[in-house]
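In what follows, a single structure is set out as structure tokens and then discussed.
Here the complex is missing a single protein chain, while all its other protein chains stay put.
Naming follows writing order (A, B, C and D), and every chain is counted from residue 1.
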């Protein structure tokens, strides 16, 4: 699958934050979004995810079979992790809802280093662990495009390495990714789009 | 005034995050708290402020006249700024509540660079401006000890310089300060306490 | 369907594990009903006469009060945004929510109703009719309520707003619900009211997931 | 005293500027009351008889429903923690809150009461007595309510909990409130009820700020 956006403008409440954005991502390519606070990175991701309407321009997912379900995973600031549900239960819920097309629950938890916490109440997890659980959600259902908003927030050094590994794997499997972040991400060959330079 | 804490243990829900902390601050001294996420920096500040009970140990404010009101200002993650109240109104409210023993409202707003926004609804302020408003609250009521939790969060470069200037002024006037932060603070001669090194 | 039952399971699990929400709601229902005698006096005859109305109003208010916990927590922790990207269509997810809302707020009330009926001195026959009318009518309340929650979920402090918006829409449910119990027009009228109530519930349950999905898609972010 | 009046000013400003909260509450009051005729049938005599009770219950519920916005926003934006470090003692701040709660949720209801009285067909004399008893009784509700809000402020999703906790404690207010209106025991009893109501209000207003301050100091963080 590939992603092509042309003349895209995005913003909140009718006010454009970033305009005339052109994005073209081929399979296996990743894009870093950079820019100061309030430049509109998160807004652009939401627009790409289809959660916000674009103010102008078009977004196309070429070569994606609409029958196969949504083309993308969005992983935002909020992890969608609820206290009083178990860790494995939470993941199982998302797998059931999105389709079990990826790793098994146990394998995904193993992958993000939460195997030992599978039976715990997800509310007891620290912020970093919750973020790992949110990443595991991307693994249990395979979707070609990942939209990640500050994925490294709350992750410690080991977590950052994990994130880079997951991303590299995903791209190697011909996936796409758009990542908004202030941190460095240790994945080679990411292209960069900087928003709000003029501002 | 001086602050002496001995054998202090602080934590949440009966579980100690940091134990056996000794702090001794003489007038004019500042202390930086450092440590990884979840080390208990914010918890220690809340304990020093008396908002959380200490799990063990004692805290003494020597040479403070209890009649003159609370000895300290606490400035946490949340700014206590409410939409639909004006900027000057907000500051005036806090001055009235805590006592007008410091700068006038106008002077304090001038000091933090919000003089132009005095009449605005405080909800329209950006995160950095809200933080400046929270700092202005420390100026309108004079109190010897400042407890600041990540004061530089959301501040841009000019804001950081402002913060350093305010702190240096406060210390020069024989004030005390304890600051939890991940950033560098451009104030000379701050002592450093690092929490959670073992963890 | 895997996802659908997954949502049902998750929500039921949360409701049962979770913080006494169901207990709070049932208490609200019973307390509201039990306050009435203090307000109108402990006159047995009067109480028995207005008892069906009281039970219905208390159930009505309790179900409206439970709306706030239906979608808001999901929005606040980011789950709602993910629902919009799920394999299952949003309307199916909201249909599951309607069912769950009925199971976790209407069913406990119906189970607690005998207690309220007892202290209000309802006679057994009226009581069974009340139960029947609650069973047939509350699905409509759940459906309308889910729609109201969807409309107000984007508003930060919308706590009381959904009840206010939905209450006028639900007046017909109340009218037919009470009409099915105390048949001023005789048993014929009561039967007609029951039928209308059931029709209302069916229609509301069938349509409200779509309306709610629209409201969320258009109102979010 | 400067700080005290500052709080009053701030809260009133927020309530007046703020997002139709007061309107929502008044609507809740009127709608709750107006639902009753639908539920018990349009029997004028019956309605007139239970009207004072309905007005009281509607006011009671509306005041309880308004509790959630009393302290929770302050907690969420960090103001409550700062209150605990203010020069003014926390109990004084909470006393100001009691006053504000009365002004922003009881007073609007009292002003809207004539409308409800009209719908329910209350006679003028009963209406004036209802108004008087509301005036004397609602301060106690405001005081108890503030205490309930303080007890539940530390709970993230405590919306309905404060009403549940406080309603049983407020039963005496309801009893004396209605007792002051429809004096089945003759005017003597009504006078006694009014006196007891006033005493209850005074006592509650005097003590609740301290109890609420305790609850906050002990439960926060």
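Basically, a contact is a pair of C-beta atoms (placed from the backbone, for glycine too) under 8 Å apart; a residue touches a chain by one contact, two chains touch by 3 or more.
The working rule: contacts and distances are computed from a predicted model.
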Practice prompt. From the list "Cation:proton antiporter", "Nitrogenase molybdenum-iron protein beta chain", "Branched-chain amino acid transport system ATP-binding protein" or "Heme exporter protein C", give the UniProt name belonging to the chain omitted from this structure.
Written response: "Heme exporter protein C"
Worksheet item: For the chain that does not appear here, which of the shown chains does it touch in the whole complex?
Response: A, B, C, D
Worksheet item: Which of B:64, B:82, B:143 or B:170 sits in contact with the chain that's absent?
Response: B:64
Practice prompt. Quick one: say which of B:30, B:54, B:99 or B:175 touches the chain that got left out.
Written response: B:54
Discussion item. Give me the chain D residues in contact with the hidden chain, please.
Written reply: 147, 151-152, 154-155, 157-158, 161, 164-165, 167-169, 171-172, 175-176, 179, 184-185, 189, 196, 200, 211, 214-215, 218-220
Response to the item:
Those residues of chain C that touch the unshown chain are 19-20, 23-24, 27, 30-31, 34, 37-38, 41-44, 118-119, 121
Worksheet entry | Touching residues (missing chain, whole complex) on chain A | 83, 113-114, 116-117, 120-121, 123-126, 128-129, 131-132, 155-156, 158-159
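Please note the rule applied: only the chains that are shown with their structure count from here on.
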Worksheet item: In whole angstrom, how far does the Cα centroid of chain A sit from the Cα centroid of chain B?
Response: 36
Practice prompt. Give, as an integer number of Å, the spacing between the C-alpha centres of chain D and chain C.
Written response: 26
Fill in: Numbers and ranges of chain B residues touching at least 2 other chains
none
Practice prompt. Scan chain D for residues touching two or more other chains and write them down.
Written response: 19, 73
Worksheet, complete the sentence: In their shared complex, chain A is touched by residues of chain C numbered 2-3, 5-7, 9-10, 13-14, 17-19, 73, 76-79, 81-88, 93, 220-221
Worksheet item: Within the complex, which stretch of chain D touches chain C?
Response: 19, 21, 24-25, 27-28, 31-32, 35-36, 38-41, 46, 49-50, 52-54, 56-57, 60-61, 65-66, 68-69, 73, 157, 159-161, 163-164, 167-168, 171, 174-175, 178, 182, 184
Practice prompt. Mind listing the chain A positions that touch chain C in their complex?
Written response: 12, 46, 49-52, 69-70, 72-74, 76-82, 84-85, 89, 92-94, 96-100, 141
